[in-house]
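What you see is the complex with one protein chain gone and the rest in place.
Let's turn to chain A:
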Amino acid sequence: MSTLEIRDLHVSVATEDGPKEILKGVDLTVKSGETHAIMGPNGSGKSTLAYSIAGHPKYQVTSGTVTLDGVDVLEMSVDERARAGVFLAMQYPVEIPGVSVANFLRAAKTAVDGEAPPLRTWIKDVNGALDRMTLDKTFAQRSVNEGFSGGEKKRHEIAQLELLNPKFAVLDETDSGLDIDALRIVSEGVNRFSEQGDRGVLLITHYTRILRYIKPDYVHVFVGGRVAEVGGSELAEELEANGYDKYTKAAV
């Protein structure tokens, strides 16, 4: 049983006109076994939250805390956070020329487990994870994300989620850019992950359609750099019907 806790988190980015505050006091607690959806309009700071949890150097935490089972996550380097059990599926996965998916996955698995995976089962695991994401075997030999379609990049993120099996998964708009088949495949991957029972999911999305496949325990409406309202899955239905207007007006 683990807890990822975010308290009064303030985050800025550097701009030409000095630092600009994007997160303005985020409070959020995710326990293992729970799935939280974060829904919010463009520019509300969802990706900023995701990157700040993962430790992207562009984002400056000015105050507040992020802890994993009481341990300060903000003190950790990016790779330490991942090894502590936090995984970020990125909205825009990065292309890395010349680094094969196979080598990358093995390096990552070795790092998070603290030992190299047994060769024979590992190849099977990789092929299985790719196959469940309908990525054929040849992807293992390609450079990481290079020339992948938008949908393939997202499926590759979820294949990594399965192989690395972290405690908490932050999924930043993993649904965007997916056609309906891919959306179902990706959702099934996320559901397999959470059905283990002791994993937490922070599902960031802009649209409600993925919530037809992934049932959140909590829905957070994210506006203007903070959580404006928390509810159950019924809140998602209300957002579907009425949009964010009510909240964006209130935030101004």
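Descriptive notes on the structure:
Operating definition for what follows: a contact is a pair of C-beta atoms (placed from the backbone, for glycine too) under 8 Å apart; a residue touches a chain by one contact, two chains touch by 3 or more; residues count from 1.
The rule is simple: contacts and distances are computed from a predicted model.
Here one chain is missing from view; checked against "Fe-S cluster assembly protein SufD", "Putative protease yhbU", "Ferredoxin-NADP reductase" or "ABC transporter ATP-binding protein", UniProt names that protein "Fe-S cluster assembly protein SufD".
Across A:V71, A:A116, A:V230 or A:A250, the residue that sits in touch with the chain not pictured is A:A116.
From the options A:I22, A:V66 or A:L88, the residue with contact to the unseen chain in the full assembly is A:L88.
Of the listed residues A:T3, A:T29 or A:S143, the one in contact with the hidden chain in the full complex is A:S143. By the touch definition given at the top, chain A reaches the unshown chain through residues 54-57, 77-79, 81-83, 87-88, 90, 93-94, 96-99, 103-104, 106-108, 110-112, 116, 143-144, 160, 164.
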